[in-house]
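A single protein chain has been omitted; all remaining protein chains appear in their positions.
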Amino acid sequence: MRLILAQGMLGLNNGVFYAMLSLGLAVIFGLLNVVNFAHGALYMTGAFLALILYSYLGPWLGLEWLQIGFWPSLILVPLLIAGFGMLIERFMLRWLYKFDPIYSLLLTFGVTLVLQGVFINFFNASGTPYPAMPEMLKGVVDLGFMKFPKYRLFVIVFSVAVCGVVWFIIERTRIGAQLRAGTENPELVKAFGINVPLMVMLTFGFGTGLAGLAGVLAAPIYSVSPLMGANLIIVIFAVVVIGGMGSIMGAVVTGFALGLVEGVTKVFYAPAANTMIFLLMVIVLLVRPSGLFGRQS
Amino acid sequence: MTIAVLKTGADAPVKPMLQIKDLHAWYGESHILHGIEMELGEGQLITLLGRNGAGRTTTLRAIMGMVDRRTGSIRINDEEFINKPAHRISPDGRIGYCPEERGIFGSLNVEENLMLPPKVGADGMPLEEIFSMFPNLADVRKRMGTRLSGGEQQMLAIARILRTGARLLLLDEITEGLAPVIVKTLGTVIRDLKKRGYTIVLVEQNFRFATTLADRHYVIEHGKVIDRIEAADVESSMGRLNHYLSV
Amino acid sequence: ADGVSDDTVKIGVLGDMSGVYSTGFSGDGAVSAVKMAVEDFGGTVLGKPIEVISADHQNKADVASATARQWIDEDKVDMITDLTNSAVALAVQQLASEKKVITIATGAASSALTGESCTAYGIHYGYDTHALPVGTATAVVKNGGDSWYFITADYAFGHALEQNTGDVVKKLGGSVLGSSDVPLASTDFSSYLLQAQSSGAKVIGLANAGQDTVNSIKQAHEFGIVEGGQQLAGMLVLISDVKSLGTDVAKGLQFTTGWYWNSDDESKAWKERYEKYSNGAAPTFVHAADYSLTMAYLKAVEAAGTDDSDKVRAELGKMKIDDFFAKGGQIREDGLLVHDMYLLKVKDGGTDPWDVAEVARTIPGNEAYPALADSGCPLVK
Amino acid sequence: MLSRARLAPLALWALMLGFVLIAPAFLYPVFVMQLLCFALFACAFNLLIGFTGLLSFGHAAFFGGAAYIAGHVIKMWGFPPLLGIITGALFAAALGWVVGSLAIRRQGIYFAMITLALAQIVFFFVLQMPFTGGEDGLQGIPRGYLLGFIDLNQPLAMYYFVAAVFLVGFLLIYRIIHSPFGQVLQAIRENEPRALSLGYNVDRFKLLAFVLSAGLSGLAGSTKALVFQFASLTDAHWQMSGEVILMTLLGGMGTIFGPVVGAFIVVALQHVLSGIGSWVQVVIGGTFIACVLLFRRGIVGELARLLRISSL
Partner (left out) sequence: MTDYILEANDLTKSFGGFVAVNGVNLRIKRGSIHAIIGPNGAGKTTMFNLLTKFITPTSGKIMFNGKDITNWKASEIATKGIVRSFQISAVFPHLTALENVRLSLQTRLGVSYHFWRSKALLSELDAEAVARLDQVGLKEYAHLRAVELPYGRKRALEIATTLGLEPELMLLDEPTQGMGTEDVGAVTGLIGRVREGRTIVMVEHNLGVVAELADTITVLARGEVLAEGPYEEVSRNPLVMEAYMGVSAEEVEA
């Protein structure tokens, strides 16, 4: 039982990343009808930017004292990634909307390869540890059934909050209202004088920014490696197929839940843990092809 | 069928607000509008009449840039709009558009729907005034768009553009599928708006509703204006109109 | 055939240039060591130039074997070395032997290379999964760590290391409670560590290497496992790993290695030369092995008067290998280089940044490695 | 006089056959064999994307899966090489049936994501099944004797065997495209609801196309396993699925010769650039982006357009 709880906590910890990434993917897909394959790579880039800002930027600039730590990175990196995402949207994706959405998938796949390749070249394929975990988050908390690292607990709490905020923005504010309206009827929203192309660009930036944020959060846990996003993105796709692209809530809940399921599976039959999510996907496809939270089409 | 020659109204006494010349529009490959010509002075109200599928909705959508392709000339307050991107048309022309299918967003509640279109002018109606004009809406402020009755949706669609400060309103079949009592309310509202100096293009199947309001009628068929009837001439043109519109 | 084929002696360094083993084991460091040896040898042998080429096998056996195949078929490589990653080494050794080309694996550890998968042209130089636990596991069990749980890199090397370590533990009366197989280059070991923790074993044996080892040790600390009373035993640890862990995390860690730069003056001198040669990068024992084997190979070519594989292999078997790296070394029929090993213990930093450990015990070659009679190699039966 | 529309395909046929026949005289045979295996793989993939309009992001599962099965039956069960690769192909077809049945429940972008995820299950199986050798791969697959007497360890014998497999596969694909079945596939790709309204059971056609494509990919995979005497995780990895998409896209989706050209370019590129390490990935990714943005028709597709020929 203790082990189930403990693995469950770890699962939840992974679920954080499933949730944050599928959230960003859902935001992007919802408005642009683009499946952003590069989402995993942007998550990886986020982690690397955090690492670079701390360990490499100073030396590169010849300013040895310059070390941008975790907290500033938590704000800076998502912005940088969002900016990068917006460039991709503005100069590449935008030309593809009028074609089959398959082309945007392939484009972002290409972007993934480029990003991976670049980082493998500069940092090699194995992981580099991120040394700047904030002091106050070092150490463990005794949860009774296990000792759980403070930082990981922070990540869980923080990302639940982020998901909540995103949900609030999308579902409860005027910007969110515009986004949701844009999803429903982009043509009319445009006719109301809202600059939909700009909004699309910002949304893409926002979605990718979330990936960057997840990357920063991941950096102190997993070592930062060029392939960290590659395997994740496929899991995220399965999460998305299971959850359905219907709702923001759906993405988040499915993400956390599947992390949990995966964690608990490790207790019973560890080798199946990797496949568990994919098997669930098969079952969902058989029973409810549009996904758990998806709109029936 | 007879195709009447369009009489251009050179004697329009008011400042022209909207002038359309040789407007063509396409959906994909289908060529829907074949050279629409019309004009409208400030503060006036015109209606577009015609049978189902004649192209009236498409005329409004073409003005809003919501067709796949359009050519010709659309001038609003002497500014050319034919090449404007869709999202600049409403703000630059201070246009409010109320689409045929009402365009209420199901995932937004009434207030969010109301607040969605950005302001295009300073003199938009404040919310209180809107709610006093449509008391029904005040009661359902927090209800989601999908849950509204047809009448409520229609009112919301009109209210939504009044808030923005638009001066030129394009209203498409606002009485469609509504109970007579709501139609009457809408009639009052439109009259009121006209009094306040709004310029209005009304697409209507409900001819009776239209005649009481309009300064002028355009009859559209197969994407062309086939006749133009001034309010004063309606009585004498009843025969012609019946021919155009009845079966 | 006498003389040198194609008028050059070509050495191929097939290593992990970008992956988990690219620092410490393989990578540029290995290429430098081989090149340095070639230069030290004079750049020519039997009057013919010596050429060194290198490639990245990306830890993929198929990439490695395709590269090796082309090296042999097209580029006429005479000897292939490094071969860090046991899966790679096994694949290439097999292929090369079919084509009668000598391979000298260093970074790879699996004892299968000279055991059941041995070949007539395959040599294993430096250490293996049999020798590693002899020092470390023995020391740990003798200290009371008699129940083990393994975290194992899920491929040839990890399984061999787990197997061999388990044998040592059991022989000394200890027990193995279980194991978790972890894919190579994982970044999150937490759930496996929890399994290990809840198994109640006194010792968590890390049957992995490189970055994997570093990450598992780090995360064990992160989850408070060591404070919780369990002991970690890294079965393959490099001094570069110790450095990247930091001595506070690694303090007290014991590990077995094939060479330690600070064990004698000759080694110290070589380390200094190597550092100069490779712009300041310090060598690990794998790099030392790379240097040593290159020298040995070239000497054998010279002695044989040809680069013909059969003759060179015979010379290598006859030679005594006794340099700064291998003391009392001998390459046996099964391809194994038997030499002394060292049990090191992490200490607080000395004067040199690389002075992270002290030699706790020198393990004589015949204790570290099984006797030829006990070799699983079909060639010696 | 032959018209341009007839001459151009003939020229390409001649070029391809000529190359296949004499290539080993001036190129490293193993390299050419690799080219041919990937060319067949890309053609098989193209059957789906180019002629049925389905983007599978999981074709590595069939390529790699078949490689393992062929390797296993040849190495452990002593199957002769030809029977071995046919077994591999049949296995891939069966796997294709399973994956296809699930995936065609969703369309477009979802289809791609589902095939990707399902292929990942296959990947994990390959990783964990005892007979596959996990990360080590399945090594040392003997080439053996073709039909009992042709020694495939002879480089040229092996080469012409692979060339024959390629040509048979290519001709089969050519025939499928130009069969009554192919005609229906094209109809489905162009207007699925219309095909349905004409009485075609669209799902069954798609599934059969999927199975054929999977089986032929399997043929390519098993052959590659025999060439390298190796089945490895790389063959089943999603990046392989991406590579075959690139080959097809680059050469020209929905063209006959495009995938062959695309495969040649990609494989040659990887070969030539192998010295620059991981920059290869960057180049490949960049090529992807360029293809998608600049010439979605691919090389052969653009050529056909320049020559104003409807298909090449």
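Here the chain labels run A, B, C and D in written order, and each chain numbers its own residues starting at 1.
As a working rule, a contact is a pair of C-beta atoms (placed from the backbone, for glycine too) under 8 Å apart; a residue touches a chain by one contact, two chains touch by 3 or more.
Predicted, not measured: the structure shown is a model, and the values here were computed from it.
The shown chains contacted by the absent chain are B, D, with contact judged over the whole complex.
Residue-wise, the contact with the chain that is not shown comes from D:Gly182, picked out of D:Gly50, D:Gly182, D:Gly252 or D:Gly285. Only one of D:Tyr28, D:Tyr200 or D:Trp279 touches the chain withheld from this view, namely D:Tyr200.
Taking the whole complex into account, chain D touches the unshown chain at residues 172, 175-176, 178-184, 186-187, 190-191, 193-202, 204-205, 208, 212, 310.
Along chain B, the points of touch with the absent chain fall at residues 27-32, 51-53, 100-101, 146, 176-177, 204-208, 222, 245-247.
In the analysis below, only the chains that are shown with their structure count from here on.
In this assembly, the C-alpha centroid of chain A lies 38 Å from the C-alpha centroid of chain C. Chain B and chain C have Cα centroids lying 81 Å from one another.
Separating the centre of chain A from that of chain B, both taken as means of CA atoms, is a distance of 44 Å. Residues of chain A in contact with two or more other chains: 120-121, 125, 271. In chain D, the residues that reach two or more other chains under the touch definition are 277-278. Every pair of chains meeting the contact definition is listed here: A-B, A-C, A-D, C-D. Note for the complex: chain D touches chain C at residues 28, 30-31, 34, 127, 133-137, 139-140, 228-230, 232-235, 274, 277-278. Listed in rising order, the residues of chain C touching chain D in the complex are 17-18, 55-56, 60-63, 65-67, 69-70, 73-74, 86-87, 90-91, 94-95, 154-156, 183-184. The part of chain B that touches chain A in the complex is made up of residues 64-66, 86-91, 97, 99, 103, 105-108, 112, 115-118, 120, 164.
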